[in-house]
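One chain of protein is taken out of this complex; the other chains stay put.
Our next item is chain A:
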Amino acid sequence: MSDTTRKIGLFALVGALIVLTGLMQSWNSALQILNMGLISAIMALGVNLQWGFAGLFNVGVMGFVALGGLATVLVATDPVPEAWKAGGPGILIALLMGAGTIVLASAAYRKLPKGAVRTLALLAILIVGFLAYRWVFDPSVEAVEAINPAAQGNLGGLGLPVLLAWPVGGVLAAGAAWIIGKTALGLRSDYLAIATLGIAEIIIAIMKNEDWLARGVKNVIGLPRPVPYEIDLQESASFVEKATSLGLDPTTASTLWVKGLYAVLFTVVLLVILWMAQMALHSPWGRMMRAIRDNETAAEAMGKDVTRRHLQIFILGSAVCGIAGAMMTTLDGQLTPGTYQPLRFTFLIWVMVIVGGSGNNLGAVLGGFLIWFLWVQVEPIGLWLMELITSGMADGALKTHLLDSAAHMRLLTMGLVLLLVLRFSPRGLIPEK
């Protein structure tokens, strides 16, 4: 089987699986799988940039995805003027003071000679800076969170179109990646892994606790959408007419139409990012990256600045994850920091990249669709299997327990798929050329 037929065949298989979902379950669930598959494919592309191109082991994907979600709130929701008046400047000043403290401390560390004086000066700067920061920060936060806490209690966003949040999400994630990369990229691969794992947890902790930012665990719901609302479509006479002429009832037609519009938007983004990633892979820059990945010492001897290149691609990959995160929050229409779990948002993306074929962009995209499809469909299949197994059993605790446990089959399947691919086809379904 030639390379191209294999690729076409695999993608056709995924397409057929989604169509089959549409025929057997409903077109709504098929489109849902397609939409999340598109987003997953973009996340997988981001991770593939870091791992496949450069061999960077980033297990903090969840953090960058969540930052993208945060961007959606900060860009698209309406500002809360009272909150800005009550505490906005205070919070901004406090954050600047915090950043200033860190800059001052690092300057002191570099400028002062090593010794007790430096340690004392550093400690003094950090303690005084921290106290001053809290002294300004705490009352402002309290003031902001006191304003209409049932619906707001945060500073709100900029009230801009939600589509703008996607690039902003990328920029936000890129900024975080720059800070992390600056400190952690010099470390060995498994240290980088632990560092990124920690950063992701911290980002989620901040989003859960800083209510003034995006309401924390109180969640932001009803985010603006780039597509029309179903209810408006159902009330529009021309839409209803078109739907009935196609033989669909208006409610179903409106949900399908909205999901379809999202799918078009996401496909455009995916194609643009995929095109850029392909160009990057085949450019001299991409070859240099792979050279660095395969032999760092040799690349360094050839005069390549390994640390800088690593930082560059770490930022790019994280930005792609941030864009995907913003798209996902837009699709959900809400930001719920409590739902970000590392198994779902970090390790699942890794399974996609490894199964698809690390180092190959098309492989990452395929992995994104395929694994997402499995993730969604394993649960009903598991339930069906369990029902088959337990059909002969008498009703009782064991039967209920087995039926309940079907919900956890997806984790088992993901682990098995990952281990099987690593063992028998370590280069993935579409291997790197």
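A few notes on this one:
By our rule, contacts are C-beta pairs under 8 Å (C-beta built on N, C-alpha and C of every residue); 3 or more make two chains touch, one makes a residue touch a chain; residues count from 1.
In this section, contacts and distances are computed from a predicted model.
Of the names listed as "Ferredoxin-NADP reductase", "Stage V sporulation protein AC", "LrgB family protein" or "Amino acid/amide ABC transporter membrane protein 1, HAAT family", the one that matches the UniProt record for the absent chain is "Amino acid/amide ABC transporter membrane protein 1, HAAT family". Across A:Ala253, A:Ile354, A:Leu370 or A:Leu429, the residue that sits in touch with the chain not pictured is A:Ile354.
From the options A:Ala16, A:Leu123, A:Ala151 or A:Ile202, the residue with contact to the unseen chain in the full assembly is A:Ile202.
Screening A:Leu158, A:Val171, A:Ala193 or A:Val227 against the full complex identifies A:Ala193 as the residue touching the chain left out.
The chain that is not drawn here is touched, among residues A:Leu96, A:Val117, A:Ile231 or A:Leu416, by A:Leu416.
Residues 55, 57, 130, 138, 183-184, 187-191, 193-195, 197-199, 201-202, 205, 208-209, 342-343, 347, 350-351, 354, 401, 404-405, 408-412, 414-416, 418-419, 422-423, 426 are the ones on chain A that touch the missing chain.
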